[in-house]
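The complex is shown incomplete by one protein chain, all other protein chains being positioned as in the whole.
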Amino acid sequence: MNLNRRHFLIMLPAAAIAWEHVLAGTPENSPNYNTADHWWGMLIDIPKCIGCGNCVRACAAENDVPDGHFRTWVERYHVTDYDMVNPQVISPDGGKEGFPVAEEDAGKYFFVPKLCNHCADSPCTQVCPVGATFVSPDGVVLIDQTYCLGCAYCVQACPYGCRYIHPEKKVVDKCTLCYHRITKGLTTACCENCPTGARQLADLKNPNDPIHEFLKTHHVQVLKPQMATGAKVFYNELDGSVR
Amino acid sequence: MNGVEGFMYPNEINLQWSVLIVLYPYITGLVAGAFILASLVRVFRVHAVAPTYRLALLTALAFLIVAPLPLQLHLGHPERSPEMYFTPHSTSAMAMFGYVYLWYLMAVLAFEIWLDYRKDIVLLSQSSTGWLKRLYSIMTLGSLNISPEALKIDDRVGWIVTVIGIPSAFLLHGYVGFIFGSIKANPWWSSPLMPVVFIFSAMTSGVAAVMLIYMAATKLRKLKIDIKCVDTIAMYLFYIFIIDFGLEMLDLIHRIYEADESFRSLNFMVHTRLYFSHIVVQILMGTITPIVLLAITQLVKLPEYVRKRIYVIVGCLVQVGIFAMRWNVVIGGQLFSKSFLGYTTYKMGLVTREGLAPAIIFAILPFVILYVLIKLLPPWEGGSHGAPDPASNPVH
Partner (left out) sequence: MSAFKNSGHLFRFALLFVIAFLAFLVLRNFVVPKSFGKLGHYRADAIGDMAAKPLHYAGHEACEACHSDVADMKKAGSHAHVNCEACHGPLANHAADPSITPVLPDTAVLCVRCHAASAAKPKNFPQVSAEDHSNGLPCQTCHKPHSPAITAGGAK
């Protein structure tokens, strides 16, 4: 580090104060955050994803995700010719350690990162018998793990397979869109650590968010649109073979 | 990799709902079916099956008591299950469970049994001694009025309770069908037919179960089985079963014809991982064989002892077949990937929390409870709806 001593001594308290705000726990300590001002989603740019698995590792580190379970994962598709109904798909350990090298072969390859779609009309919150999972006012599907019974009905109801039962806590768990980060002005762990910018947090209520321009100029899809879940994770150039 | 064929979403590989969740609809199905048999006597005045009236009610109660236990063992936090009573989510079919169960247990079954047995309870509270006397006295709720007028009122109210009980029984089991049938994410489950199929298979298994229990209990008491009673039950069983089979065939034909995006994957699953439990056990052994056997008894005049043996075989096959149907719905619905690109396997533990051992215990427990209930509230004296006690004509 090339800081001289004087520079460092000036920087340190400022950085410390800034960090205090970042580390502040409850929304009361981040008084600038008002749920009514936000409607969260995500943009995933398929051509940019290189299948490095950084997002899967970062999510696991940020959220203490247990081994063998995934809040986010990456799938690799191999589509040969026009048969879109039989893609070859792999997701070795969710893509956590990347993917094996693919040999040159006919057809196309691409990677599809997946996570909870934070559906506006979420089928999982519909089926919860006690109200342990819900859509927050700012559009994030969250789980109250002190209230969840662990019945796994929501796991059955999710069309995307993004939920799992936590093996130790015995309650359901899933991607929270790093709620503890986005309410402090940070981005999600997966977006922060994606080296190519394939994953980007989007605030649909913010008129200045780049997603609005992106949606106007690109062809995007959501997963399983026929399920009418109101999914808010948008995929750029999603191939028709993606399940 | 660990029983996975093809591709499954990483979180889908292990099954969420185990054999205990298979057992629950099977048990509530028996409850609903047994109650429907009792209602045949009370509401539809099919007096031929009167010997089974009280037995059917006690059977329903014994199974209903056990019904929540597999669910409790499955929950990650069973101590939180009262939340379903305090904050039930109105959009969730599962949230109904607490209230429907309690309604059926207290306002239908317990109420009807109490009304029908009240005279016996009062008499037993006077004739017994010790803690049994105290138990019966509590059960009288302090009222010793068994005058003919009071009993007539009981009869009237009991009739109303049974009439309310029929849709309540359908609700108790139909909502379970809706729990599965309303899940758009799972094409094996999602179907408007699901609650109806569940109800009819419930009636099939419940009616057959009471028939078996009646025959077994009469045999154990060394008495003569009322053949007209059993013949009538078998006739109703036959018709209900045909409707049940018809509904399942309708679902199958519809799936094959429409062949939507899920069809290839589900078809493959039924022909491979689900072949034995679905084709062999549920359809061939558990449905077609008993229907054919019953048809024979309905169409051909067979001697009494042959009919009785056929009924026993049919009763047992029906239990196996309807249990297999629950298995194929619950487990089958989790064996294939929602990507339609892969399959997994169900690894049932043995002596684990959701394994085979607790399932067997929960399957046996209702019979233990039924034994206690029969001792406490003997169903043989007939009451006002049963036939005269066959103790007057023992078997030779």
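The letters A and B name the chains in turn, as written, and every chain counts its residues from 1.
Basically, contacts are C-beta pairs under 8 Å (C-beta built on N, C-alpha and C of every residue); 3 or more make two chains touch, one makes a residue touch a chain.
The structure displayed is predicted, hence computed values, not measured ones.
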item	value
Candidates A:C119, A:C151, A:A189 or A:L238 - the one touching the absent chain	A:A189
From B:Q72, B:N145 or B:T352, residue that would touch the chain that is not displayed	B:N145
Touch list for subunit A against the chain that is not drawn	1-3, 8, 11-12, 14-15, 18-19, 22-23, 25-28, 30, 33, 35, 47-54, 58, 61-63, 76, 78, 97-99, 101-105, 109-111, 131-137, 142, 144, 146-147, 176, 179-181, 183-184, 186-187, 189, 192-197
Touching residues (missing chain, whole complex) on subunit B	82, 85-87, 89-90, 106-107, 111, 114, 118, 140-143, 145, 147, 149-150, 153, 157
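The rule we apply is simple: only the chains that are shown with their structure count from here on.
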item	value
Complex contacts: residues of subunit B adjacent to subunit A	7-12, 16-17, 74-78, 80-81, 83-84, 87-89, 91-95, 97, 179, 182-186, 264, 333-334, 337-341
Contact set on subunit A toward subunit B in their complex	69-70, 73, 75, 85-91, 93-94, 114, 123, 126-132, 147-153, 155-165, 169-171, 227, 243
